[in-house]
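Here we show just some of the chains, and they stay where they sit in the whole.
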Amino acid sequence: MTKRSLDQPNSHSAEDFAPGWYVLAASSEVGVTPKPFVLDGLPLVTFRDPKGHPAVLVDRCAHRNAPLSLGRVVGSNIQCHYHGWQFDHTGKCREVPGLCGDTEHPKRRVRAHACRDAQGWLWVYSVPDVEPDSAPYEIPFADQKGYLTVRERIEMPGPLDAVAENALDVPHTAFVHAGLFRKNKDRQLIEVIVRTSRDRVEAEFVGEQRPGGLVGRLLAPKGGEVFHWDRFILPCIAQVEYRLSEYSHIITTAALTPRTPTMTDLFATVAVNAPVPNAILRALAIPSAMHILRQDAKILQRQTEQVRRFGGEEFASTEIDVLGLRIKKLLREAATGHLREGGEERRIKMLV
Amino acid sequence: MTKRSLDQPNSHSAEDFAPGWYVLAASSEVGVTPKPFVLDGLPLVTFRDPKGHPAVLVDRCAHRNAPLSLGRVVGSNIQCHYHGWQFDHTGKCREVPGLCGDTEHPKRRVRAHACRDAQGWLWVYSVPDVEPDSAPYEIPFADQKGYLTVRERIEMPGPLDAVAENALDVPHTAFVHAGLFRKNKDRQLIEVIVRTSRDRVEAEFVGEQRPGGLVGRLLAPKGGEVFHWDRFILPCIAQVEYRLSEYSHIITTAALTPRTPTMTDLFATVAVNAPVPNAILRALAIPSAMHILRQDAKILQRQTEQVRRFGGEEFASTEIDVLGLRIKKLLREAATGHLREGGEERRIKMLV
C-alpha cells in the first residue's frame, strides 16, 4: 500500500517529481506575447524574442513579485508591468527604471529554465539555471514518411503516476471503455513480458488477438496476431505501440506534464501507418481516441477526489497491475536521485 | 469555556464521535443501485442484494481507490467501475477480472459496516468490521395505533452537539422562534429536573403552561398543565416529548447523523396522538415544525460560521443551559470510551 497526501494543492510537490524534460505547451502556442504556464506547481512565463527563440523564466519579478506574464517583450527582454524591470532569457536583470546605479545584482535575478522547440512541442527542463546535457525525448515515427501524425492535448485530473498507469493499463479497458475494444467475457490467456531498466519499464503482450470494436476492424480488417507494447520512460513518457499483423502500425506517445498535484496535461502524438485513407483515419480513429481519453479523465477525477477525501492513497495491487507500481518506483528513484543500473525481466499470465 | 477547531472539514473527526448506531438514510432511499453516503467524514456506499438485504461498505475500492458507488451490483456483490473488482456484503474481494491466481487476499478487503432496516430508517453501525451486540434505538410510539407518524429530514449546518443542544433548548425559542410558541414577556417560574445517567440526559419541565401559538391551541384547545421532557440518548438521539393535559401526546425523535464536522442530518420521526383529524395535523403541524427547523438551521449555520471564523468555540453557560454541556460531556465520554455508571438528579429554576 502506498500513502500520499494531496492536501497542499498549491505547493510545489518535489516528492515524486522526476527531473528532466517536460512538454510545456505546443510550440505554436508560444509567441512574443508572454504567456503563463505551470510545471509541477511552479508558475513559469514563456515568451519568444524577435528572432523566435523561446525563453522560460519563473513567473515572478525579482522586485515585488508581480507576474512577469502580465508584462511585454522589449527588445529581447521581458519587462515587468509593475515597475518596468527588464530580464533577459537567462533571467538576468537588464533594466531598473529610475535607478542611477548598477542594474545587475545577484538578488535581482529570476530563475531561468532551459527550453527547446522539438517535434511540435515546446519542451522545458525542470531544473532551473542549468544547461542540460540531455535532449528532450525524441518521439518515434512522428512526421515520418507514410505516417499520419496527429497531436492532441487533454487535461487529466490526476497526478502524473496515476495518469501514466491509467494510460498504460490493460485491465481497466473492459470496464471503463466497455464495448470499445475489450470485453469482460470470452477472455483468452496471454503472456506479458515486463522489462525494467534504469529509466523505463515496458510490458510486451504476447498472444493477444486483434482488439474488437471499430478501431480494431479499421486497422486490421483481416484480423491476425497483434504485437503490443506499453512503455513508461522517465520522466514523463507513456507510450502505447500496436502492430496489427502486416497491415498497420500505430504508436501513441503521451508526454505527461504535471501542473498541480492533482492535474496533469497529456500531450499526445499519434503516429499511424495503416491501409486506410488519412481522411478516414482522422474522421474515425481520432474522435474515438479522444472519447477514450475523456472516459479516462472522468475515472481519474473520481480517483483523485477519493485520494483527497481519504487523505492519501491506499492501493492494493495484483501481478496483472504490471506497470503501476513499477512507474511509481521509477519516479521515486528519479525524484530522489537513486536510479538503479541494470535490468530485469518478468513473465506474467493474464486473461484479456 | 470549550474550544474546538473546525479547521479540517474533510477529515474524519474521531474526537467527539460516539460509537454506535446512526441513521444513514431512509430505507426507501437505498435500492439495488449503489448510493454514496457520508458518516462523520467517512464515505460509505450502500446497496441491496437481489433479496433486498442492505449492505454498507467503505466507498473505496481496495485496488485503485475508485468510489464503489460508481459501480453496480452483480449477483450479490458490488462491482467497481474502474477494473471490475467485486466485493461481497462483508467487504471480501470475490473477483479480480484478468487475474489467473487467487482472488481473495487480506489486502484486497474493503471495510464493512453492520446495517439494519428499522422503523423506516436504514441504520448503520459506526465501527467497521464488527457484529454489534446492540440493536438500533427503538423509536417510541412510531406507527403505534392512534398515532399519526410522520418522517422528515433536514440538513442542519452544525456539529452534532450543537444541533442536539439547539433541538432540546428551551430559552432560544422565545427569540429564534419569536411568536411561534414562547414569548419574552409575562414569563412564569418553573422547575426543571435534570436526570443524567450512563447513556443519556433528560430534562423534565414542571409547571409549564400550554405553549401559545397555533400548535398549542391545536393540541390542547382547553389549555391545562403541560408535561414536557427533553432527552438526549447516546450516540445520536434528541427527543422532545409533550403531553398536553389529557388531550394530546406528541413525541419527536430526531436521529442526528454527523456528515462532516459542520453538517449534521436530522432524521425526525414525529408521533402524534391528538383530538384532531390527521389531515389537519398534517396540514398545519408539520409545516409549522419544518418552519421551526429551518429557523434553527439558519442560526446553527451562523453559529458554525462563527466557530470557524474565531478558530474554535468559546462558550459561557448558565444553569438554564440545562442540557448543552451535559450532551458534550456524554459525547466526549462515549468517544473516549469512558462512560460513567450511576446517575444524578438536579433541580433548577427557570423563567419560561
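By letter and in written order, the chains are A and B; residue numbering begins at 1 in each of them.
Convention: a residue touches a chain if its C-beta (ideal position, glycine included) is under 8 Å from a C-beta of that chain, and two chains touch if they have at least 3 such contacts.
What you are looking at is a predicted structure, and each value in this text was computed from that prediction instead of being measured.
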Assuming the complex is a homo-oligomer with 2 chains given explicitly, what is its full copy count?
3
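As a working rule, only the chains that are shown with their structure count from here on.
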Quick check on the complex: what are the chain A residues that touch chain B?
1, 169-172, 174-176, 184, 187, 189, 299, 302-303, 305-311, 313-321, 324, 349-352
Spell out the part of chain B that touches chain A in their complex, as residue ranges.
10-11, 43, 60, 62-67, 70, 80-84, 96-101, 105, 107-108
